[in-house]
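Only one protein chain is missing; all other protein chains are in place.
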Amino acid sequence: MIEFYRVAKEYQGRRVLKDVTFKAKKGEFLFLTGPSGAGKSTLLRLIFHAEKPSEGQIIVNGMNVSGMPASRVPALRRSMGIVFQDYKLLPRRTVLENVTYVQKFLGVPAAERRRKAYQTLRLVELHHRMAALPEELSGGEQQRVALARALVNDPVLLIADEPTGNLDHRLASEVMKLLQDVSVRGTTVLVATHDMDLIRAAGRRCVTLDRGRVVEGLVEAALPPQAQGKRGEPEP
Amino acid sequence: MIEFYRVAKEYQGRRVLKDVTFKAKKGEFLFLTGPSGAGKSTLLRLIFHAEKPSEGQIIVNGMNVSGMPASRVPALRRSMGIVFQDYKLLPRRTVLENVTYVQKFLGVPAAERRRKAYQTLRLVELHHRMAALPEELSGGEQQRVALARALVNDPVLLIADEPTGNLDHRLASEVMKLLQDVSVRGTTVLVATHDMDLIRAAGRRCVTLDRGRVVEGLVEAALPPQAQGKRGEPEP
Amino acid sequence: MNRPAALAALVSEAFEGLVRARRMTSLSVVLIAISIGLVGAFFLVAENLRSVVETVRDESTVTVFLKSSATEADRADLERLAQATRLVMKLRRVSPDEARARFSTWWKSLGPAARSLPGNPFPASIEMELEPAAVSSEALPPFLKLLAAHRAAEEVQFDVEWIRRLRGAVALARLTGLVLAALLTLGAAFTIANVVRLTILLHRDEIEILRLVGAPELLIRGPFLLGGLVQGFLGALLALALLWIVTRAVLAWVAATKNALLGVFAVRFLPGSTCLMLIAFGLVAGLLGGILAVRRRNLAG
Partner (left out) sequence: MNRPAALAALVSEAFEGLVRARRMTSLSVVLIAISIGLVGAFFLVAENLRSVVETVRDESTVTVFLKSSATEADRADLERLAQATRLVMKLRRVSPDEARARFSTWWKSLGPAARSLPGNPFPASIEMELEPAAVSSEALPPFLKLLAAHRAAEEVQFDVEWIRRLRGAVALARLTGLVLAALLTLGAAFTIANVVRLTILLHRDEIEILRLVGAPELLIRGPFLLGGLVQGFLGALLALALLWIVTRAVLAWVAATKNALLGVFAVRFLPGSTCLMLIAFGLVAGLLGGILAVRRRNLAG
């Protein structure tokens, strides 16, 4: 489903990703972790062609993303659900419009859009705020709208960048449960996070980045915290 | 320093804060917690007059904020350092400019601004990115710039809304240490977060909100997790 | 993909966008209206001054005042002379009575007095209306000389300097008019393109997000293109409405004023074809503005 082969990314001479190689199979649930600035978001942005790699090959869903013509990028992105680290909600649109904006232009009737949005927003406990604007929502509520938008269209691939950073523990676990359900139904899920508790609780494969390099390709769940805590987070 | 007396806040008929009463003394370090949408950010926004309370009194630094004329708001805000949940960095300015923008217009010479910014950015490990634009920074880096901006001017009051949401464990503890240092030097610090681990590790007073109400006025550190975990977060 | 539904969504999106950004929309409509209005005002002035220009053409007339001794044969001879050249378009005999009558019409209050004059002080004359090209023709001076030398001619009146000046003025006005019209048209197109571009700049955050969530380019650009078109149309309509009001106001002022000198002008509005042209201009400018503004390079922000 997703394959990185010796991928590097450079910004004005700064290498933020170096020699990244990993694979995620269809339906797999994969975590991406690493300290702040390690390159997690950059790696994700390469997948949906928001950036082009400086070196290497990226295959997503059988397509070579690195050499993809611009005209095919929108369709690529529509096949995915993406939760951005900074949410990227349309500022002057209601929650409902945010969640179903693209479907509207694919000709999905209003009633169906509404029904789908309602169902998805229920999953993140925001079905009662469909008419609210993003600026009228709390940080965590915005994050959940972003998640609902990513989920609403049953994507084959779900990319979530720090999807629980502004959620309390209870909601964070709910969201993780949700993502696991989605992956069970066949969607490949890739979640970037630095919440080690989440990773541990979920017990899934994990790719760890540090300063642009993959330092741990596979960390099974339920390992003792020290196994991931290379940089020595103080444990509670 | 900060005093809320029976404060309520309503948006279009929705009460998001109800009967909030609490006090924070000068130099105190106080946590504010509660689930997503509980009203933490709203409460903070009342302190720096980004919203007006619908009812009740708010006293900050001896001034009645609720009835303050608009002309005095900028000075009020300049006396504080504020870390916003969504950072609110100036998009087309470098890190250096973001950190010292207001000082420039108070006539602080460029060299001094630069020196101060460098020192503060060092504390959050971003002194090597002074010339970067916010969009060239990772989520966690942006968050740290926001923190540096709040700290640079030695405020008498520091308000931080979820200042570690995008930071890994190690950086999060560093930041908490930083905030505690600041409070030791006499600055009142008010931090909204749902990271219970942080609160426990810091061992400070904590106000817990739930659906707009103060449900726990005072939670001492090192209590068993259940004492705060009213809504039953799954513990690792 | 359901195409009609998608199209309907696109159109409704464009209109919703215009309504949501009411202030911005009205602003750009007004800016466009100003641009088109200025072009229209130019045409309006041109339309109303056309009669003056035509007057100038009318006035290239050679008047041969006849001696009182002039006979019918003399007149016929002069007329033959005139018709022999290609210079004269129309001939007209003016008898002394006619001249006096004309004088009376011009000065109504003086009419009875003029009629009661002992004898008729007005000489008979022949008016020769020239072809438009005649004024600058090389054949005119010899012809005038011939007329002046005729035995029945008392005086040949053809104020050449005067006509030269007026013709020059008209030519200059035409030239400046053309330059002005070209500038105005360019200015209007530029304004509209930039207003649409500004609208896009104002929405660059939304555009970035739409791109990131995989919205098709057509959906991203379509509403702006349509919006440009609608704004151009509304701007043109507003411009026409404003011009019409100004025309009415001038008309009212002309009617109310006691200055009889202005009475000779029938203040006219733009002909229908010009109105349609201005509306088409608004539409095309809006569309072009939209196209220019939504080039990928611009949308990238």
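Which chain is which? They are A, B and C, in the order written, and residues in each are numbered from 1.
Going forward, contacts are C-beta pairs under 8 Å (C-beta built on N, C-alpha and C of every residue); 3 or more make two chains touch, one makes a residue touch a chain.
For clarity, every value in this text was computed on a predicted model and none was experimentally measured.
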item: Touching partners, among the displayed chains, of the absent chain; value: B, C
item: Touching residue (missing chain; options B:Ala8, B:Ala50, B:Met63 or B:Val156); value: B:Ala50
item: Of C:Gly37, C:Gly222, C:Gly235 or C:Gly289, the one touching the omitted chain in the full complex; value: C:Gly37
item: Chain B residues touching the omitted chain (full complex); value: 48, 50, 71, 73-80, 82, 84, 88-92, 101-102, 104-109, 149
item: Where the missing chain touches chain C, by residue; value: 24, 27, 30-31, 34, 37-38, 41, 44-45, 48-49, 52, 55, 59, 65, 106-107, 109-110, 113-114, 117, 121-123, 136, 141-142, 144-145, 148-149, 153-157, 160-162, 164-169, 171-173, 175-176, 179-180, 183-184, 187, 190-191, 194, 197-198, 201-202, 246, 249-250, 253-254, 259-265, 267
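Everything below uses one rule, namely that only the chains that are shown with their structure count from here on.
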item: Distance-maximising chain from chain A - centres being C-alpha averages; value: C
item: Chain pair with the most C-beta contacts; value: A-B
item: Inter-centroid spacing, chain C versus chain B (mean Cα positions, whole Å); value: 67
item: Length of the line joining the C-alpha centres of chain A and chain C, rounded to whole Å; value: 63
item: For chain C, residues contacting two or more additional chains; value: none
item: Multi-chain contact residues (two or more partners), chain B; value: none
